[in-house]
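Here the complex is missing one protein chain, while the rest keep their positions.
We just call them A and B in the order they show up, numbering each chain from 1.
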Amino acid sequence: MDDLATENDRLIRYREDEAVDHAAVTVDSFLDQSSASAVRVEPGDDARELIPHLGRLALVEVNFPAFGDGRGYSSARLLREAGYEGELRAVGDVLVDQVAYMRRCGFDAFDPDAPLDADDLEAAFSRWPEVYQAAADSRTPIWTKRHA
Amino acid sequence: MYLYDQYDQQMVDARVEEFRDQARRRLDGKLTEDQFKPLRLMNGLYLQLHAYMLRVAIPYGTLNSRQMHALADIADKYDRGYGHFTTRQNIQYNWIKLEEAAELLADLAKVEMHAIQTSGNCIRNISSDHFAGAAADELVDPRPYAELLRQWSSFHPEFSYLPRKFKIAVIASDTDRAAMRLHDIGIQIVEQDGELGAAFYVGGGMGRTPMIAPCIKAFVPLDRLVTYSEAILRVYNRYGRRDNKYKARIKILVHEMGKDDFTQAVDDEFARMLDEGIEPPFAELERIRTFFEDPLFETDASEDIDRSDPDFALWVDRNTVAHKASGYVSAVISLKPVGGIPGDATSEQMRLMADLAKDYSFDELRVMHTQNIVLPHVRKADLHALWTALDEAGLGSPNLDTIEDIIACPGLDYCSLANARSIPVAQKISERFAANGKTEALGKLKLKISGCINACGHHHAGHIGILGVDKKGVENYQLLLGGSEAEDVSLAKITGPGFDEAGIVNAVETAADVYLREREKGERFLDTYRRIGMAPFKEALYG
Partner (left out) sequence: MRILTGNDLKSGAVTWWTGQDWSLYVEDAADVSGSEEEIARREEAARRVNAPYAIDAERHEGRPRPSHIKDRIRALGPTVRPDLTLKPTETDIGTWVI
C-alpha cells in the first residue's frame, strides 16, 4: 500500500490529494456555519441537504456506527451522483468484507475502528473480476460488455 | 432455460472463493460469529436448531436434470441423503458442516447454481410462476424479467445491508401462482396499447404483520424496469425502519408513509436516477429472452389420454394442468405423500425426477412455492409412462391443491425460530382426510401451516391456515380461515382460542364439515367462507 497516504495507522486513502487536517462537523452545524470544509454524515442524516454546498466540501465522512446499518451506502452514492468529487470516507464499524461494495458506492477512503489486515484488504479489492450493475465507480457492467 | 456465460460463471466462482476465504477466517478466529453471521447468511448458511443449514437458490424455481442430479449428489455427499423444497422455490439441506460448505458451493457452481443471497438483509432469490413458459393463460414468459432482476440484484453494492430481507416475485398472467402481492415487490408483466411493461406492487408480505401490496405504478416501460426497482430499493434503504427488526420490512414503510407519499418518493428518486446509466442495454433483455424460447413442441401431439386405469385417471385429473401447446400438459409431482413430510425428497427421488424430466419434459423441472415439483412440458401420450414411474417411487400422490397438499414450514423439528412443530400436524391431517375419504368432496382447498409468526408456511394465505404458538412451553395451534395468495388475495382471520395437536386436526375436520354442509354449487371452501362468514365456523368449533 505504498501509494496510500496515511495520517493514522488505520486510515486508508485512494486519493492523490492531501487529506483534510481538521475535524469534520455534524451536518447540522455544517449547514449553520459556512467555514467548515469537512462534514460527518450519520446514518439518519439526509445527505441530500449537502448538495447545494458541495463546492466548499473537501471531505465527507460517512459514519457506520454498526456494520449492518447500510444507509451510508446510499448517502455515498447519491453524493457522487450529485457530482461530489472530494474525499468520501467511510468511518466506524467498517469491515474488510464490506470495502469492495463501499468503493463501488463512491467511497475512496476508509477509517475503520479496527485496523484492516493488509492481505485481506488486497484480496477484497481484487476479488471481483466483473460487476453486474452500474454504481458510483467507473466499472463497466457485465451487461454493457456483453453488447459492446 | 438460462445458461451462464463466462461472466456469470466468473461471478459465481469468485463468490465461492470469497466464501472459502471468509469461512477460513472464521475457523481461524479472525472473524467473530457476529461478524461472520451476515457473511454466511448472504451465502445461505444458517445456524439452525440441529446444525448448519444451507439454502440453495433455484432462480425463479427453474432447473434442469443435470442440476437436479447435482442437488441429489450434494444430499448424499454433504448431508443425510435428502433435501427440503421450500416455499421460496429453493432447496434446503439440514446437516451441513461449515468446514465443507465452501466445497459444496464449488460443486454447485459447476452446475451453474449457488446459494447467493438466499438469506440476509439483501435482495433474495427472485421467485416466479412455476408454470412460466407453459401456462395456457400467460401473456409472456415472466422469467426473462426475473433473470434480468437476478443479475441486477446479485452483489448489489448499495443494497446488501438493507433494513431487512427483500423478496421479489415476477408473474405475467392474471392468474397469480406466485403469491405476487405478498412480496416486498410484486411485478406483473402487462400489456398496454400493444406495449409490454411492468405493474409494480410494493409492500406486501406475511410475517407477523401481514399486508397485501398496493399497486404503486400500473405501467413501467420495460426499458425502465431496473431503474424503477433501484429507486424503490433506495427509498427503502434510506428510510426503512432500523430501530425495530419487526417493523423493518418495506411493508411497514409503505404503510407508515402512506401509499401516495411512498410512490412520490420513489418517483422523485426515479427521476433523479434516469440519467445515471443504471438501466441495462435493451439488447440484454433480448439476449435473455432467447434462453426462454419454447422448446420444439410436436405440432401433431395427440390429445388422447387412455383413462382406463382409474388410479391414473385420478392423477391426471388432479395433477396435470392445461398447457399452451396442444397435446401437452404441465404435470405436478406431489411431494405430499399421505403421512409424509411436505417438501422433502430423498436423493433417489431427486434423481428419478431429474431422469423423468429429461425423458418427458425437455430436460426442465420447476419447484413450486407449494413445495411440489413440476415437469412443465409433458406430452399427453407420455403421461401414463410418467405416472407409472412416479407411482412406483412413491411420488404419484394424486392430491394437487387438495387438503392433503399441505404447505408446512420445517417448524420446531428443524427451526430455531419455531414455537411449535408443523410437520406432525401436516402428517396427521393428511392421514385423517385420506382415511375419512373427504378429500375428493372438499375439492380445491389450500391448507398452510406455520410453526411461528414468521409465516414461512404462509398460514395467512391459506383457505385454512394453522399457526403454531408456544403456550407456556406447550405447543398450541391457532386456526385461521379465509386467506388466499392468488389473484383473489386475502388475509386469513383467526377463529378463536387455539387447540392442542389432536384438537387442531379435529378442528380442521370440523371446519371442512361446515363447508360441506353449507356450500352451494361450484363453491370452493374459500368461496363459501366468504359468503357465510366466520360465524357458522365459530359456532361449530366453539359453540
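We adopt the following convention: a contact is a pair of C-beta atoms (placed from the backbone, for glycine too) under 8 Å apart; a residue touches a chain by one contact, two chains touch by 3 or more.
Because the structure is predicted, anything quoted here is derived from the model rather than measured.
Within the full complex, the chain left out of the display is in contact with B. In the complete complex, the hidden chain is touched by one of B:Leu149, B:Ile423 or B:Val514, namely B:Ile423.
Contact with the chain not shown here comes from a single listed residue; of B:Ile96, B:Ala198, B:Ile429 or B:Ile466, that residue is B:Ile96.
Residue positions on chain B in contact with the hidden chain: 26-27, 29, 33, 47, 49-52, 80, 95-99, 341, 412-414, 416, 418, 421, 423-424, 427, 473-475, in rising order.
Heads up, the rule we're going with is that only the chains that are shown with their structure count from here on.
Contact residues on chain B toward chain A in their complex (touch as defined above): 5, 7-8, 10-11, 14, 17-18, 21-22, 25, 30, 35, 38-39, 121, 151-152, 154-163, 226, 234, 237-238, 242, 272-273, 276-278, 280-281, 283-284, 287. Interface residues of chain A facing chain B in the complex, by the touch rule stated above, are 43, 67-71, 73-75, 77-78, 81, 95, 97-98, 100-102, 104-105, 117, 120, 123, 127-135, 141-147.
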